[in-house]
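Here the complex is missing a single protein chain, while all its other protein chains stay put.
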């Protein structure tokens, strides 16, 4: 055991926490600048919904809808 | 070829088949005890369907139902 | 650099392009023969649709239909 | 001109041997059986295709870099090989490979480095085999997926059916005797490890057979896997005559009492009970049965459905593709075309027959001593071959008594047979593989 | 008779030690917590099951070929080992393994070759660990999947919440101090690397914790992962008392202004901005944050939905299964049962508490100096534990003011906490791991 493990730990804390705070502070600045820049120079012309697009399932939607339509028909036919 | 490969085979059969039967016999006992124990001390309070739950698709169900509802609406709208 | 890299390249072109053309020409022959052979000796008795079967999703269809039926019921129940 | 010669020499027609031609036909036959006759297509399509790829003359897809180098037969390189292996420089290719196989790991590495430096590489199928099977991983992952697809409900409702699953494993051990007998009379040349691996065909369980072969007899793996899957597909033809011969019309008509409902909690606890028993009694079966129980627990516990779903779909499918192609790599002519392969095919079908008979006889025995009636037809399902064997029990039962639905009753011995053959695998690896 | 003895000797009951028995119980306990109590089941089911497999006596599933050989203790082989390692032939098993660990790569290879030649192989879980964790790949792939499931919208709508995510990482570094303090007073025996790896538990982020441990303190990985996931599951119990103690009723009632809509383009550009900042300022965090940003970009860019979909489903699920089993391999008794494990469990919960408190206090501080009111309850979400911590903020907020929906506001610090702990991971690897 080195005699100065505590001081190593303190150093790690100071530099580590300092870096985390500095990095995220810079990220606040960068993000704010980026949002302003995008909002000013590249506003979205088309109206985009606020929530993220649920497009991950998109490739299957048409097929799913087809299957469902068929199922609904089948379901009704059975009645 | 060792001269006694046949005796090796017979030995393998005896010990092997013996182990299989013993192991599964013990498993019969253990399973019976386990079922009795679970049935007595941890009966399921809620009514669980006999067949295994078809829950593998559960995480998607809410989404699926939403898609289906939309599809049904769409399907009707088209009529 | 070897002095004859250009001649190597020309050789590669001649043999390469020759092989490609020969191989695909043989494939034209083989395919034509195969189609004639299959058409004559193994005609499809049942009527098969021209486009490939969309069967990749088949294993799930029954389950999907069940889920859909349930969803449709649920959907109606909610109204 | 020189190029034309190089192209021709590297073409398959210039290099094909009769063995390779024959194996190409075997590969096409497996594909035909799988596609047209529905023989276990999920495995036999990749295996058959892999078998064709393995026998493409001159491509060396199923060979390691060292094997490809020995086939290349560059004299200077062969001298280096002989020097490193410490054998005479006049050895034939076959003798060099034998010396290589017998050498230690450090020598292996040195020879591999020489082969690589000379520009030889591992064939595609050889690489697949190394990653998927030699490592043991693919059969284990498939067993996990099978576990995630298995419902132990019918077994839990009637645990005594485990005895049927135990009895049917007699096919495994009877086949071991058959294999050593054929060896002792000089018709075949199997070691005791080989005999054990061949016996496991009688377990009627593909991943178990591949796992055991990869440990005990890798050189026989191709024939064993092909036999196991082919005979599993043939279960509807192999079993019914035996079932009818060993049972009376009255026995076949026996109706069984309906199974009690099984609670979800029992289903959750069962794989853990099985795991603990394996841990305490048969650690050598732990990889196979551990992964099986893990898959089953994921399915039943109800809180990791996305993992269970993946284990049953994407993961098992990906693994099956590479497992099949890897098994196909063992259909390479110079390894597969051997009199021993015929012995394996013959012994395999005997194993299925004996297993079927043992299961039925055990059911009849239990009927004599037990109070609850058991239809002996469900005994044949104890060989596993899930769910084919259970369906056969049901079908033969319906023929005798149209109101007799044996399917769920037969699922008990059916899944018991999976456990039984995994236990047998553990015993054999423990006794023979050490 | 000899066979019966061989079977008995290879059985678990003949070989089990008290540590293994204890660890089997721990494994079952983890499964119970995961299945019955809902403790992060996606990870704790595989980890618990892996822990049981790892402690199956005699199976050696969690050991390397070399460890299995040393446990086999064949005298001739041990002499060879000692000779290659250059130590006295009288060394104990433990001393041999220590000498092995300290030796260079060439010696490692030589010893491995000896073990393989003697018929020993790597255990199944050891192989999983090598491929999934020692290579670093599994945590990175999971981080990519998490990125593909993360919505940075709330963070972009209110970037200042990044400060909350920064503050909550104080739990990490306070725990480092705790670990070195315990070492300095002689209660524990942690190196500075160990302390850093333990601290990362306070990051409340599973893959980050596993990644850092695998680099800085592989031998502590099991305890650290178990602590991290258990405490993440306990967040709804750990956080509310601290949140209530540090806030007044009035503060908890603060309603926050609705978040502005965020355009898709901002969401696409954000992961690139973050990536460039990482590239310029903290390259050691590049693997973790790079994969995270990659996943997020795939999700948001809208043109590779099939890749994003796979990253969120099949790929992350497959990786989770093997990651969990691999972590379980570190629960093997002779590595896990150590006083240090108790220290890790104790320090971990302190880390969560301090992180929670720091986040709340930072929110109060920002409230004092900023104009827009911030409900300090969202500060606790800065520890990450996505999305549990944000839900806790919402729940505690609703108790004070039934019209106060904090969920979306708390998602900002919540995802900021993920970035924050990945940055902390980069710093620690940079300062300590070099």
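Going in written order, the chains are labelled A, B, C, D and E, and every chain counts its residues from 1.
Criterion: a residue touches a chain if its C-beta (ideal position, glycine included) is under 8 Å from a C-beta of that chain, and two chains touch if they have at least 3 such contacts.
Keep in mind the model is a prediction, meaning the values are calculated, not measured.
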Sole residue of E:84, E:140 or E:162 that reaches the chain not shown, by the stated touch rule: E:140
Identified contact with the non-displayed chain, of E:268, E:350 or E:365: E:268
Sole contact to the chain not displayed, among D:93, D:110, D:259 or D:398: D:110
Absent-chain interface as seen on subunit C, which is shown: 1, 5-6, 8-10, 12-13, 15-17, 19-21, 23-28, 30-32, 34-35, 38-39, 42-44, 48, 50-53, 55-59
Residues belonging to subunit D that touch the chain removed from view: 3, 6-7, 10-13, 15-16, 24, 28, 31, 34-35, 38, 41-42, 45-46, 49, 52-53, 55-59, 61, 110, 112-114, 116-117, 119, 124, 127, 313-314, 317-318, 320-321, 325
Contact set of subunit E toward the excluded chain (per top definition): 104-106, 109, 135-137, 140, 144, 268, 272, 275-276, 278-284, 286-287, 290, 293-294, 297-298, 301-304, 306-307, 309-311, 313-315, 427, 430-431, 434
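Following the convention adopted for this analysis, only the chains that are shown with their structure count from here on.
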For subunit B placed onto subunit C, the superposition rotation in degrees, Cα atoms, nearest 5: 120
Gap in Å, rounded to a whole number, between the CA centres of subunit E and subunit B: 31
Averaged-CA centre spacing for the pair subunit E and subunit D, given as whole angstrom: 38
Of all residues in subunit D, the ones touching two or more other chains: 281-282, 302, 306, 309, 427, 431
Residues of subunit B engaged with two or more neighbouring chains: 15, 19, 57, 68, 72
